[in-house]
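All protein chains but one are shown in place.
We just call them A and B in the order they show up, numbering each chain from 1.
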Amino acid sequence: MTALHADISEFYARQMRLLDEGQADRWADTFTDDAVFGQDGKPPREGREAIAAGLRGAVARQSASGITRRHWLGMLAADPQPDGDVLTRYYALVVETPAGGGASLHLSTDCTDRLVRLGGGWKVAHRHVTHDGR
Amino acid sequence: MTALHADISEFYARQMRLLDEGQADRWADTFTDDAVFGQDGKPPREGREAIAAGLRGAVARQSASGITRRHWLGMLAADPQPDGDVLTRYYALVVETPAGGGASLHLSTDCTDRLVRLGGGWKVAHRHVTHDGR
Partner (left out) sequence: MTALHADISEFYARQMRLLDEGQADRWADTFTDDAVFGQDGKPPREGREAIAAGLRGAVARQSASGITRRHWLGMLAADPQPDGDVLTRYYALVVETPAGGGASLHLSTDCTDRLVRLGGGWKVAHRHVTHDGR
């Protein structure tokens, strides 16, 4: 299980960097074809194409804003399932820095994923993000 | 030592989630019977029951406040001792989000634990938390 912890930490570091760099297609490619991505207060996005489309819109708004956004994941616990999938729980923070300004915490969340092994790596089959303070 | 690092990271993720979810008894069960928990500016809590009692009070105040609190541990260094115990040093942040409000840093700390292997997992035998800014 300790190898799993490090392996998944590494997966998340690479996945969230794609998000922060606005690489919508490569980000969406870290999800399964039929992945479901749910966030509090928004209808879930179903399927990789919907997930990519959602990010493309966010990337455009983000780019126009001049704000650098970084996703920090931590406090990871990974539970392997009998079918080979892995359920994870973790916290995530969003840190924002406007052009010429200082860094601040934008959001604190509690997240759960179902990860599947595909093609020698991990894909997210299901993600739910709970926003603190809602 | 690398397996130890991941193993202890996973232990802390599960332990701190119990704290953040207000599960006082399950949290206290991650300490040894005779554990000592010290924080700057407070008398140390001695024994699992005193640790649980302290958390029960905090849970009640926390619940009444409507604030979501998350403990983030990071920058972990683990040193195995000749007797099999492990001394750890790490930083911890407390992130708070009030109902309907934004996330903010509440506290930055520097921590040290003595961990012992018991019953196939880890227990904290001694913890000291130093609060930055005091």
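The rule we apply is simple: a residue touches a chain if its C-beta (ideal position, glycine included) is under 8 Å from a C-beta of that chain, and two chains touch if they have at least 3 such contacts.
Quantities reported herein were computed from a predicted structural model and do not represent experimental measurements.
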Interface with the undisplayed chain - residues on chain B: 1-3, 5-6, 74-78, 89-91, 93, 105-108, 110, 132-134
Absent-chain interface as seen on chain A, which is shown: 2-7, 9-10, 12-14, 16-17, 68, 70-74, 95, 97-105
